[in-house]
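As you look at this complex, bear in mind that one protein chain is not there, while each of the others sits in place.
Labels run A, B and C following the written order; every chain starts at residue 1.
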């Protein structure tokens, strides 16, 4: 695994736990953890249970005893590592967003296409693997809501509400590519396309930055109150609002923001069809709302399905009905799905091509926002 | 009162009940009900308690013993009646939307401006008078959520989901002006502006029609299954999605649809500010969500305020805490506010100018939608 | 109508509004309002729209042009008035609880039995007439939850949480009979029996008083802070907890309290059967939770039915789907049901016998509580 930040902890838990609950065709070995800071990566490896460490990702790519490269670094290094790993014949799991620019994403998808027979790449949209989201897709694809017409998708967080929150790399375009759009909007788009089975073909959008200057990260610490805090420019969006049309005829609205006060991790999606609807909110991740318009009229309503039954996706491996799963289970399910596909010689989903397609939608939103919200094709 | 459809029943209940719970400075008398069909209006008057009837609205405008004209007809007759009534020195209460076209709305606002001293006109956005909505405004205006940044407003119904629902006048542009946009979007816009105290200055939007042909109303009845049902074209939108910027710096998303399966009367609004947020859904109309980001961090969360305390807006007249009000109470509160303003010689809110402003926003959405969603100024 | 307190306002609204929305076989006339204080009753009559007033309830009973006596006085005068009215051949609607003592309740039920042919008495458990509660009964009686096994019923309010709330008559046994038990527990029992269609046959219970002394009502006012407040003893329960067995085999728990902090008017009931369950809370009175255990396992869950469809009980007279009703609509429905039954010569429900049976259950709880919670038969 390359990288050992917050996502590193989550992926480590995925690799560690997956074989303890699921019957996997191959057992993952947590061989090598890579990070640029030797003592830091050593500490992470000890804590998370990785056998060895290295400070250069090339060490992993070059080793013959390593089959899988898991990339959890910031987006600007994804392309270089992933392409090299694929060329070296390694399977690749890469965190989302696939890359910071459309060009890099295209190069990565091309590298995955060119990879040898039986070498696969996957992008880490783990929210597909929340059982309630996976079950939402099952319902929609089985026709339970009829013809899909409307989508309402939003990913709302609030950790940037405070205007004095520091100017991290996530707020600088050169490092992060975009703001809430790429960080959160990518999930909202992927989940909408995953559940509906439709692809977005065009968009109109606006981007907005509410707080234009924030304290510089290293200058701010330790001096609060005594000297003037040095500030830098926020160069990404705080809020993205866009609407899109899908290739199957559906129409959707999307929102991504890290300034929606009171919403901590609210990835919400509502999908309405000709005979039903579903409703999901990641802040209540073990439940799915389902409206069945074919029931007798007086008995219709949104049913709060606790997606914890053994027959629900991923659940047979876990606890009795009603016992909740949490955030990190998505990473366990991701490890399971990835290992199974690799072992069976199948392309795991979502592929780099899927990741590229999401990137194109986000790119379309940016172009629309720069051009007075004009309608912009994304295919 | 001119008109005696669904809105006539609601307004009648407002006039009847207001003086029984509120201490009004003047007691409304339900003198004359006007409708084109003599026997129909006679039956309505008997049922609702109006003293007399007429078949021509001019009868009301010409009578000296009538002070107030309440207009609840479809939108295409609002302008003519309201302008005549104002010219005759009557106070006017006119249902929303103010008119079907921007031109008519402008003429009505001008007539209200020209009306004699102490003659007033009001437009019927009653949802402002749901106590939870009024309290939301109070909170926001008192600074309880800080600087207002984001608005998420939607009005969702589902009575047109069925593709075989007949082609009523509400689905024909020549009669209804627009579809969900004018019928429901008008409320979403008014409520957002009312609560934030900000005005929308520009929009980008899309309109969509999912079902393009529907059975003709009079042809469809009685023949189902035996002969081919004659169909006509739906010439209005089924769905309106738009985003707007407010003059105070806020940004908002809006949705109006009558095809959101499972949503019966979901006028929803969420407003996020720099120190808090509010959340409201008309389907749960006695409650308001309020997030106070100034509380200690571990105690923050959305508080479900039951807006039924005597100290909440309009509530001192009603029942003990926890006893719910319903849909029609908005009309009672409207009657109360209207009578009080008239008796005190004040302009009741929202004025025709307010109604015109909402109309301009909707008009901007239509123009944007016709021009590839290009950003469109609305002021 | 005899009495003109809070309940007088509610009943007046019921009589006033019922004929405006429902097609009644007879139109109620609000002829005479009776109260002991001449100026007070005069003011109430003017506000609520009663034609005449009197200060002695016998005036109503003796008049030939009055057909119905509606009793909304405190419980200790119910028996005398109701019995006299029935003897005079008047139909009687009497607020709950039927009486303060079992003996009075028995006398009232006997008087109703003895009343002339076509003379009827009804007790005012209006919560049966909340559409969601009525629909819950319909579901259960139609077999939608199978064999009824468990009931969880509670009526929670919080207006006595403050230990400095004054010692009103409701806190004195000689005037109120009991505390939360009779005031709120009566509703919890009636609703449970109404929905299940089963009668409670035995109980075990405890009663508790948390605040034993409170400021005397008339002494407390105007002197706060200056002199010692005089206090009196609370002689009724603050909390009643009891369990009961039903004649159909179900088992239930009950709670009544006016000190459940944060609960304003939470009459809650959950009923579980062999193939389903229902869940209702008066604080969310337009909704009913329904669990259908015969659906496919992965689609089961509590469905939030908005009980606002035209096909739901009482709803055809009101607004389109999704438009909420409020507290007072129960009184309108009560007026409707009463008038219809009287006009058709049927016994309206719940009868005085039904009210007496509830009283016996409450009496059983008191006896059990006095005898170390020993199991006590109530039939």
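Here are a few things to note about the model shown:
Here, contacts are C-beta pairs under 8 Å (C-beta built on N, C-alpha and C of every residue); 3 or more make two chains touch, one makes a residue touch a chain.
As the structure is a prediction and not an experimental result, all values here were calculated from the model.
Remark: the omitted chain is touched by one listed residue; of C:163, C:217, C:343 or C:379 this is C:163.
Looking at B:42, B:309, B:349 or B:372, the residue that reaches the missing chain in the full complex is B:309.
Annotation: of A:113, A:213, A:283 or A:370, A:283 touches the absent chain (contact as defined above). Checked against the full complex, the one of C:277, C:305, C:325 or C:339 touching the unshown chain is C:277.
Within the entire complex, the positions of chain C that touch the omitted partner chain are 145, 149-150, 152, 154, 158, 161, 163, 204-206, 208, 210, 239, 241, 243, 245, 249, 251, 253, 255, 257, 259-263, 270, 272-277, 291, 293, 300-302, 368, 372-375.
Seen across the whole complex, the unshown chain contacts chain B at 135, 287, 290, 292, 297-306, 309, 311-312.
Touch with the hidden chain on the side of chain A covers residues 6, 9-10, 12-13, 16-17, 19-21, 47-49, 157, 159, 263-266, 282-286, 306, 308, 319-329.
One rule holds for everything that comes next: only the chains that are shown with their structure count from here on.
The distance from the centre of chain A to the centre of chain C, each centre being the mean of the chain's C-alpha atoms, comes to 54 Å.
Those residues of chain C in touch with two or more other chains are numbered 306.
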